[in-house]
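All protein chains but one are shown in place.
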Amino acid sequence: MASVAAPAEKKARRAPREHRRPSFWTIFWLIMAALYFLIPLYSTLQFSLETGQHSYGFKWYGQTFADPMFRTSFLFSLRLAVETVIIGLVLMVPTVYWVHLRLPQLRPLMDVVSILPFVVPPVALVVGLSGVFNVLPWMLSNSQILAFIYVILALPFTYRSLDAGMRAINVKTLTEAAQSVGAPGWKTLLFVILPNIRTAMLSGAFLTLAIVMGEYTISSLLLFNTFAVYMYYIGNTEAQPAAALAIISFTLTWGAMMGLFLLSRRRGRGSSPGVTAVSR
Amino acid sequence: MARLDLHGIHKEFGEVTALAELSLEVESGELVSLLGPSGCGKTTALRIVAGFEQPTRGELLVDGSDVIPVPASKRNMGMVFQAYSLFPNMTARQNVEFGLRMRKVARDKCRARAAELLELVGLAARVDNYPHELSGGQQQRVALARALAIEPAILLLDEPLSALDAKVRVDLRQQIRHVQQRLGITTLYVTHDQEEALSISDRIAVMSDGNLEQVGAPAEIYRSPHTEFVANFVGLMNGFDGRVQAADMVTIGSSERPIGVHEGHGCTAGGRVLVLIRPESVQLEELVDGAAVPDGAFEGKVLMHTFLGSVTRMNLSSDVGDLVADVPSLRALTMPPDTRVGVRVDPAGVKLLAR
Partner (left out) sequence: MPEDRDTVSSVSLETVSPLEARAPALPDEPSGRSRRPRMSRRGVLTWAGVVPFLAYAAFFLLIPVVVLVFKTFTTANGGFTLENVRALASGQYRASFIASIQVSIISAIGGGLFGLFVAYAAVRGRGPRFIQPLLTTFCGVASNFAGIPLAFAFIATLGANGVVTVLLADVGLHIYSHGFTIFSLAGLSLTYIYFQLPLMILVIAPSLEGLRVEWREAAENLGATQSQYWWRIGLPVLLPSLAGAMVLLFGNAFSAYATPYALSGGGINLVPIQIGQVLSGDVVITNPRLGDSLAFGMICIVGVTVLAYALLQRRAARWLR
C-alpha cells in the first residue's frame, strides 16, 4: 500500500558548492592578522620568561605572585568587578524587563542612553565627575564609588546583552502566560524571565569583568590602587615583571572571553556581537 | 532565439554525484521546466548552463556550438535568481541598463531599452525606485526585465517565485509565461513547485537525485507518469499493489473485485503492477442503510473531509486500503464522515506501472 501525497517542499536548498582552494590573498591576509595578533604576545611571553642572558624560567611570575601588592590590588579589582556586575544587573534587569513589557516606546531612549558612555570617554567622564565630587566630597572617601562609575562604563554591554536576550524570548508572551496561571509580577521575573535570560546576563557579566579588571583611566585619576594601576606602577619600575603581569592579564581576558564564547556556543547563536570593552 | 542541448552533462561535488549524465534538448522558443525536490540537481544543471559551475564532463550546445569554455560573463544568457538579486545601489532603470552598459551600448539606447522592458513587465511607473522600495514581486519583475535587456540567447529562471506570496506567485508566473511567449525566447525554468511547472511549461523535465525521470508535456507528465517518483511528485496520487487480470482489468491488493483499465498499458496479464489512481478519478456514491455494493465498485467508508473550495478532498478507508478522492464540494455534502460509500474508478484515470 503506498498512498502518497506530493512532498510539500518549502525551501529549496542549494546544491553543495564546489570546494575551491582558498586564494593566495585569503591566506596572505589571515597570516598577516595572525602574525599581528601573535607577535606582541610572543614577545611579551619571551620577555616575561627571561631570567638572565640566555636563561628562562618563571622567576618573574613567582615574584609577582609573591608581591603582597599584587594580591591586594588584584582582589580589590576583583571585588569591584563583582560589585559592578551585581549593581549593573540589579539596576538593568528590572529596567530592561519593564521597558520590554510596558514601555516599548521607551526603547529608542534606552538605546541612546546606553551608547552615551561611548560618547563620553572615561577621561572626560572623570572631568565631569570631579566637578560633582567638588560639591559632594564625601563620595570620594569610599572606594565603592568606583563600582558605581564602572556600571556606567559597562552599561552599553550590559544593556545590549540583556536587550538581545529579552528580545529572543518574547518577554511579553512569557509574562502573560505566567500571569494567566496566577504568578505575581515579581515571581514572574524571578522564576520565568531570569532563567531564560541567564545566558544574556552571564555574557554581560563576563564583559563587565573584562572591563573592570583592566580599567586604568578612572581609577588612576581618582587615585585608587586597582590592578591596572598596580600594573602601571610595576611597569614604571621593572620591565620584566610588567611583562609577566601583561601575560597574566591577557590570560584573564582570554578566560573571560572564552567563557562568553562557550556560553553563546551552547545557546547555538554564534558569538554575540559587540564583545568589545573600553579599557583603552 | 536559440536552441539549447545538454549532452551527458555530469557533475560531481567530491564524492557526491549532483547530476548523472543529464541529456535534455530545449527547442528554440520553448519553455522547459526542471522540476524536482531540493537536492535533485536541477539548480546545479541551471548553474552549469549559466556558467557558474563547470560540469565534470558532458557537452553544452547553444545552436550547436559548445559553450563550456565560454565564461559566464560572455555566454549571453539572462538569469533571474530566487530573490534579492537586484543591485541595491541602483534604481530599477539602472539595474535593467546594467547589462547593456557592460556591453558599451550608448546611454540613450540603454535608457530607451530599459524603459521599454520595464513597460513590458508593467513597472513603467517604478523606473526610478530602488529595490528596497519595491515589493518582492516587483523586484522579480525588474529582475526579469534586467535579464531580458541583454537580449539573451537563453533565459534562465532559478525558482524566481519561491520567495513570494501565493497570490503574487500565480499572477507573476502568468506574466512570465506571457512575456516569454511574446518574445519567443528559449527558456529554462527551475522550480520545485509542480503546480507552477504544470501551468507554465511547454515541457517538464522531472528530476530526482541527479537523474532525469521523465520529460514531457505537462498533461502527459500528469496523466501518464513513467515512474513511481513522477507519479508521487506531480500531483496527488493513490498508489496500490495490484495484479493484471486481463488486458482491461486489474485487481488491487487481496481484493477480488476488478477495476477496469484502458488497454494499451503494456503490462502483461498476471504480472504484478503498481496501480496509480488520481483522486479526481475516484467516484463515490452513497450507500443507504445496508444497500449492497453495486457491480464494478467496492465498498468504502468516509473518514475525513478537507474543504478545498470547489472540490472537497475525502479520505476513505476501503476494501483495498486507504485512499483519497476529490469530489465536487456540493456532492461531498451528502457524504459526511462515517458514510458508507461505493467506490468506482474511471478506467481512463488508472495508470499501471510494471513492478
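A and B are the chain letters, set down in written order, and residue numbers restart from 1 in every chain.
Going forward, a residue touches a chain if its C-beta (ideal position, glycine included) is under 8 Å from a C-beta of that chain, and two chains touch if they have at least 3 such contacts.
The shown structure was predicted, so the numbers you read here are calculated from the model rather than taken from an experiment.
A.B. asks: List the displayed chains that the omitted chain touches in the full complex.
C.D. replies: The chain that is not shown is in contact with A, B.
A.B. asks: Using the touch definition up top, pick the residue from A:Leu80, A:Val99 or A:Ala178 that touches the left-out chain.
C.D. replies: A:Val99
A.B. asks: Can you list where chain B touches the absent chain?
C.D. replies: Looking at chain B, the ones touching the missing chain are residues 50-52, 71-79, 81-90, 98-99, 102-103, 122-125, 132, 135-138, 143, 146-147, 150, 164-165, 167-168, 171-172.
A.B. asks: Hey, which chain A residues sit against the chain that's not shown?
C.D. replies: Touching the chain left out of view, chain A contributes residues 19-23, 25-30, 32-33, 36-37, 39-44, 46-48, 91-92, 94-95, 98-99, 102-103, 106, 113, 115-132, 148-149, 151-152, 155, 207, 210-211, 214-217, 220-221, 228, 231-232, 235-236, 239, 242-243, 245-246, 249-250, 253-254, 256-258, 260-261, 270-271, 273-280.
Criterion: only the chains that are shown with their structure count from here on.
A.B. asks: Averaging only over C-alpha atoms, locate the centres of chain A and chain B and give their separation in whole Å.
C.D. replies: 53
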